[in-house]
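What you see is the complex with one protein chain gone and the rest in place.
Each chain carries a letter (A and B) given by its place in the written order, and its residues are counted from 1.
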Amino acid sequence: MSSANTSTEVGSLASRFNLQQYVVYLGFLAIFLFFAFMLRDSGFLTVRNLSNIVLQTAPVTIMAIGLVFVMSAGEIDLSIGSIVAVAALAAAVTIASYGMAAGIVAGLGAGILIGLINGALVAYVRLPSFLVTLATMGLFAGVSRSMTDLRSISVTDETFTGFFGSGSLLGVPSLIWWTVIAIAIGHLVYRETRFGAHVLATGDNARAASVSGISVPKIRLAVLTISGGLAGLAGLLYAGRLQAAKYTLGETDLMTVIAAVIVGGTLLNGGKGSIVGALVGSLMMGMLNNGLILMGLSVSDQMIVRGLIILTAVAVSLRDKSR
Amino acid sequence: MRRALSIMTILASLLAAHAFAAEGVTTGPNGEKPVPAASLTLTAAQEQQIKDGKFTAALVWHEMSEYTNAVNAGARDEFKRLGIKVVAQTDAGFDAARQKADVETVLAKKPSIILSLPVDPATAAAVYDPARQAGVKLGFVDNCPAGYKQGSDYVTIVSDDLFQMGNKAGIAMAEALGKKGKVGYIFHDADFYVTNQRDGAFKKTIEQDYPEMKIADEAGMADPARSEDIAQAMITQHPDLDGIYVTWAEPALSVLAALRAAGNKHTKIVTLDLNEPAALDMVKGGRVAALVADEAYSIGVTLARASAGSLVGLKAEPFYAVDSIAVTKETVKEGWKKSLNKDVPATIADAMK
Partner (left out) sequence: MDTTASGRAPVLQLKDIRKHFGGITAIENFALEIYPGEIVALVGDNGAGKSTLVKIVSGVHAPSSGTITMEGREVTMASATMARSHGIEVVYQDLALADQQTVYMNLFLGREPVNRFGLLDRRRMIDETDKLVKELDVRIPSVRATIRNLSGGQRQGVAIARATHWASKLILLDEPTAALGVSETAKVEETVRSLKQRNIGVLIISHSLDQVFRLADRICVLRRGRQIGIRNAAETDKNEIIAMITGLQH
């Protein structure tokens, strides 16, 4: 390759990718530095507080990984919040009667099953995922309420709560392990496998994917199933952390997850995305919650500031891409 | 003070009129006997000791509503009086996982006190354990985490006098209907001891104290969003109802809407909690006859005071109950001030002119 060629390549790469690719990292850094400075005496920078942020965002991060796949394929999954509750309750109820292993199978199985239902309706009945998952969101919110008659179910199995919530391995809390492992596998599958490439191609140009021999329906089924399974895992993490399950779990997470994924550089219309970006986006959301509370703002002010910051982040991260 | 006295006089007269009123007491979540909130006081020496301690507090609420706002204001005012700085305030949006995150977050500021209303008592131990282990004084509204011991794990619980609220709602209904007639009863159909006790007290009061009144129809409401359908069905089946009791104010608005839609002008509504649209209907001589409100502001004051006192060795009672008031067209101004520590909204003040 000639040197002139190389330099234009570097130039174009720099101008093209700098802002849109790294805006989430820069935003994250800016918010971090802002809080680090403003809250230098308020415990923000303590190891305890920073690790809390990662622990608290673990379920959102896990769900965000699933949503990156779904959105990259040009679909959406609005049902993840309801899946969390159903999975957590299914796990909690099953653990009480049949033990931990059965509980894990029940929780993950519930998530995967709901994902399969979503996926089959989208891929083979050819309904829009927005409407399908909007409907299943309501449907399974109802299911989770009726499962235990609105009661919360305690999870007393200490192996389970340790494994999924409060335990640690080699001095590292289990929720951090889950986050790291899920991100590593998610990133590898998304970036380095044919499946990941086919997901991106499907979201980018479904017709092109189809004439290139990619089974577009199978991809759509797969991404929604992955999303359901990961939401199920998030449900297990919540149940482990709270040592109980309730129908309200995950209910408020949907918007946080979508914001984290979009701020993290995944296009709403598919074809482009980032697992690591979603992690950073998710941590950014957690850090915002944490920092704004520590700043001593009233609840209403916290919501306003958080909304404005997310709006700014989304606007900047979408600016280049939306042309 | 004069306002308080006048309300006491009204209450006393109401109570006196019913010498054989329904028996019943509010109990705490673990069967605790209630102690009047007003009985909790700090000595000047204790107050000085608290002020010298340079303590801090965090407020970890379950959600934000007018009610929580009033509790929050009471707590903040009392903390301010005692020289305690409020370092953080959170809203969990009824999500237990979020409330756990909130507790962990505020701990970074090392508060001496956390005041909170647990979203879900069954899961609450996992939520508050980090704070308990850090030696933070925990004060709760309404409920406490399952398995926690008062005195060692938390300071106290402050709540409404739930029985009194339901009882006053029953009395207010009887007054509005001239002590006779048919009543519809819309209760909260969920295992939630706050609403269960209030609803039960209303029913008991009507059934025991007013022989000429009858609960003609009952309907359980699990989902407030469906309250209008429930009210519609009730009005259709019993167009001759003289009054309807609704478990709290938001669904009562739906009942009001259903009555309006049906062109029904004779059925009266009694419900719990202050709420502007409902109060407006009341002062305009509409269908709402009375709103029974707890002294939410006092809950915050009492809880803050008990928790602050515990830092200097005060032993709080396990369960304090604040009074409630039946607010009618005539007492809406005083009632608003006493319950929410706010002036009555301008719309209502205008409507009364």
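Everything below uses one rule, namely that contacts are C-beta pairs under 8 Å (C-beta built on N, C-alpha and C of every residue); 3 or more make two chains touch, one makes a residue touch a chain.
The structure presented is a predicted model; accordingly, all values stated were derived computationally and were not measured.
Taking the complete complex into account, the chain left out of view touches A.
Checked against the full complex, the one of A:Ala106, A:Ala201 or A:Leu221 touching the unshown chain is A:Ala201.
Screening A:Pro59, A:Gly250 or A:Gly271 for touch with the missing chain picks out A:Gly271. If you put the hidden chain back, the residue from A:Leu67, A:Ile214, A:Leu249 or A:Met287 that touches it is A:Ile214. In the full complex, subunit A contacts the hidden chain through residues 1, 5, 8-9, 12-13, 16, 188, 192-194, 196-198, 200-201, 204-205, 207-209, 211-214, 267, 271-272.
In this section, only the chains that are shown with their structure count from here on.
Centroids of subunit A and subunit B (each the mean of its C-alpha atoms) stand 38 Å apart.
Across the complex, subunit A meets subunit B through its residues 42-44, 46, 48-49, 52, 55-56, 59, 149-154, 166, 238, 241-244, 246, 248-252, 289-290, 293-294, 296-300, 302.
Residues of subunit B that touch subunit A in their complex: 61, 64, 86-91, 93-98, 100-102, 104-110, 119-120, 122-123, 125-127, 190-191, 222.
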